[in-house]
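Structure below; questions to follow.
What you see is part of a larger complex, with each chain still in position.
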Amino acid sequence: MPDSARPIVFVSDFGLGNEWVGICHSVLAGISPRSPIVDLTHLIRPLEVQSGALLLADSMPYIAEDAVILGVVDPNVGKDREVAIASTSGRYLVGPDNGLLSLAWEAAGGADTAVEIASPDVVRPPRAESFRAPDTLCPPAAHLAAGMPIEQLGPTVDPSTLSALTVAEPEIGDGQIRGEVIDFNRFGNIQLNIREDDLVRAGLDGAPFLTIKATAASAEARRGSTYADFKAGEYGVIFDERGRMEIVRGDPESALAGLGLQPGHLVWISRSRVP
Amino acid sequence: MPDSARPIVFVSDFGLGNEWVGICHSVLAGISPRSPIVDLTHLIRPLEVQSGALLLADSMPYIAEDAVILGVVDPNVGKDREVAIASTSGRYLVGPDNGLLSLAWEAAGGADTAVEIASPDVVRPPRAESFRAPDTLCPPAAHLAAGMPIEQLGPTVDPSTLSALTVAEPEIGDGQIRGEVIDFNRFGNIQLNIREDDLVRAGLDGAPFLTIKATAASAEARRGSTYADFKAGEYGVIFDERGRMEIVRGDPESALAGLGLQPGHLVWISRSRVP
């Protein structure tokens, strides 16, 4: 047994309410017992591939260069081929070929090599179509972590044929940005596709207050740096650890509810007339 | 220190709301730092021994042959003796002698050797009767994982004196099965004691629709292979990764609520007249 093994970073929409995550851990640890297993999160909203893809890509700066990333958000349950990808930066990615991994490998320098997972030495027929991962995805991830060359997992695939997501870029004007909601959390904080650079380019980075317009409502939001900066009910804007503009609202109010927003909705950001 | 150690598979009804699971991990890692610890689930419904026993037994195909299984669902809190069992397949099981482990060791080829956990070198008097596991169950599980022979844990016990659960078997007729609800999940999906073989024996395996009769209600359910196969509100039948017939209902409806079922209730399955 080698002295150490690559870490496995696991992200899914399985939730925590049953034994699914545990069964996957059991299979992973059985094949690569020396690999630390990192549960990035298992609370991706069920079947929301883009939300998982963004969270994973935004987390890449915190993920080791030698990690094997196992991603399972699979609305088509086994109808997409299952793939393993070697990124230019050295990380491996394993999951369904539905775009879930695509923003992460872009963030990791691109997809160098890809294979379709098919070797009968690695996978076994799934016990149930409703839960394929322990039979078809956990074994290849763990074998990669334990040192198996990616070519042994199955036939090579042209990386250009892999499914890739496109995330809408914000539209930057002079003093205005049109952005899109990409995610939200249980506190009702809203993540946008807007980064700090975009604010600079629109000339809005010095504004102490920003006007947030949605279709259903609008708000004046104060710039701050963390959640504790805002009073109960007050709207605020921070840049979070994912590098995204986040619209927050002082506990116990929800910015999501207050502005009537959902992922995919547009928002318009401009300088506020407030003081 | 040996180069590696057995994995520990941990299942309980502790929930995730406090420090109990963490304290057990701390004790386990202190004694066997090289053991991967797999949390199968800690959300067994509180004090429901049979539900835990079935989940554990159904998970055995995914659990390594050298695993130490630590199970804690203990409605009698310390009034049952605490035991360690060596199964024929090589896995160890540690927990209260209340039937929780019995379906798992049957699935693992039977109980070869059993001991009552008693050695003062291994256990210490529990700090609180309300939470004995870190003092009386985690240490023996971790010592087994680190290589201690089972005989050192305490006096040998005749395996035939161990508590064992009996799970009702379905009653198979020609074109009809009487089954029993054994579990359900947070989506309201219902697990029955019926396996795919039983459907074949009743001559129902080719039926595209099945009639599900409960005491309070009945439904026509379509055969499918995964959750995504069913429309909102539609009843369906799949065989899940536990090998069990599962009655599901398209999101956001609950089959459990719709049919008025609970664990232990009977259901009658027959060929549907629907197309």
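When the chains are written out, they are named A and B in that same order, and each has its own residue count from 1.
Simple rule for what comes next: contacts are C-beta pairs under 8 Å (C-beta built on N, C-alpha and C of every residue); 3 or more make two chains touch, one makes a residue touch a chain.
Keep in mind the model is a prediction, meaning the values are calculated, not measured.
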* To do: Report the copy count for the entire assembly; 2 chains are displayed in place.
  => 3
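We take it that only the chains that are shown with their structure count from here on.
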* Asked: Per the centroid of Cα atoms for each chain, what is the distance between chain A and chain B, given in Å?
  -> 32
* Asked: In the complex of these two chains, what residues of chain A are touching chain B?
  -> 1, 15-19, 21-23, 25-27, 29-30, 33-34, 37, 47, 75-78, 126-131, 134
* Asked: Which bits of chain B are touching chain A when the two form their complex?
  -> 3-4, 7, 9, 11, 16, 36, 38-41, 43, 55, 59, 61-64, 67, 185-186, 225-228, 238-243, 246
